[in-house]
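Heads up, the thing below is written out as structure tokens.
Every protein chain of the complex appears in place save one, which is left out.
And now, chain A:
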Amino acid sequence: MSTVKVELNSTLSNSTTTLVEMTNSSTQIKPDSKEDIFLNQYLESLKKDPKIAILPHRQSHAQISEALQSRIKTINDETCEPGDENSFFVCDLKEIRNLYDNWHNKLPRIQPFYAVKCNPNPLILRQLASMGVNFDCASKLEIETILKMGVSPERIIYANPCKVSSFIRFAKEQNVKKSTFDNVEELYKIKKFHPNSDLFLRITTDDSTAQCRLSTKYGCELQNVDELLSKVKELNLNLVGVSFHVGSGASDFSTLYKAVRDARFVFDKAIKDHSLPALKILDVGGGFQFETFNESSAVLNMAIDEFFPENCGVDIIAEPGRYFVATAFTLAAHVIAKRSVSQFDSNDDEHRIMLYINDGVYGNMNCILFDHQEPTPKILYHDGNFHYDDLQTSTPLANNNGVCPYKVSMWGPTCDGLDCITKEYYLKYDLVVGDWLYFPNLGAYTSSAATPFNGFDQTADIIYINQNESL
């Protein structure tokens, strides 16, 4: 339940869905406000709606399977070149087109700015650019990459929340104007180094249900917004909008609704209390995921229709990352070592298998560390057979009716204790060295940090499929 403190204002006090009470100069939304009850009822109804559970489209499993098998057969036939046995990705470019079409269909009013940090694969970036997607950059390198593709700087938003002066100077040199801020010091830096910036005030949201929480560290509390707005006015800076980010992997989408409501509060406050020009852009951030996209987009549409109705003069943008790439990538890796260990616990002796594979958190699975992802290992090749089509080759559940009897922990190739892919998983077959696993939907925050640097070539081969159908 919300405990967000906001100052009393006409938007909220006039709202039919929000109860507010005065506490000194601030106002606290009651935990069980009408708004919360309404939202809970709406979310419940969404969850019960069978249409919500239907995935937007089916992935190209036949082609993915064929690409995986074709590569592994080459390796098994011992006709491969050195290094071919390394882990590799299959990337379905048609999936990206499908995801974009789905975005356009479900969120027609929202212009996506793809978060480059999520996966800076050049082919993906070019495809997204050609489809009209814009870009959210967090570093100089990302800005350079996008500009080199011929994309106009107007299509970039620079959203790093930890801005060094040199970054701001760089943005000015490159004529990248859109930028977020959440504190007074940043405003002063921007005033000195890039005074013509188009600024977005980043506000905090309730991200307590997100797997990757961003508001915890970044964003301005609503009760501090006045200070920032008055500083914008004093420094004569160009505030164009408000942004927020509900965090990645959120499960409670009422936060999206509340964040849009809070943004409206700031839009109104800027005009009424600070006589700033009307703000023109709402940035609803990221955190969108394929599996929950129907639900999150339904809540978001409801919120923007209520607080920013069509023809209100406000453009809406978003910063999706994983939504556009996660399901487009499948990673294949093979077992390079196996160790059996006996472990004694309070109840019984337990036999446990440690599998080491040729990829891990320092390679293409750093999403485990950075993004709280839990990759799903599935058996691809064992005992001379391919098992892509078998949906029951693995499970995280100990109680699986004996379908997957082999309990394993899975580790990357380094000797680092952090390089753990899963501490406990259950497999259908007793894998041996040389067998292959695959990890579906592993395109977000995976290869991005494994790009070549300092002489380490950490990239894996990528086999692209459905290239012609992606256009």
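Definition applied: contacts are C-beta pairs under 8 Å (C-beta built on N, C-alpha and C of every residue); 3 or more make two chains touch, one makes a residue touch a chain; residues count from 1.
Operating definition for what follows: contacts and distances are computed from a predicted model.
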_Name per UniProt, for the chain absent here [options: "Thioredoxin-like protein", "LAFE_0E03934g1_1", "GPI transamidase component PIG-S" or "Ornithine decarboxylase antizyme"]_ = "Ornithine decarboxylase antizyme"
*Specify the residue from the set A:189, A:334, A:378 or A:428 that touches the hidden chain.*
A:189
*From the list A:41, A:105 or A:165, which touches the chain that is not on show?*
A:165
*asked:* Out of A:84, A:173, A:221 or A:416, which residue would touch the omitted chain in the full complex?
replied: A:416
*Write down which of A:127, A:366 or A:394 is the residue touching the left-out chain.*
A:366
*At which residues does chain A meet the chain that is not included here?*
117-118, 138-142, 160-162, 164-166, 184-189, 191-192, 212-214, 217-218, 362, 366, 369-372, 414, 416-418, 445, 448-449, 453-456
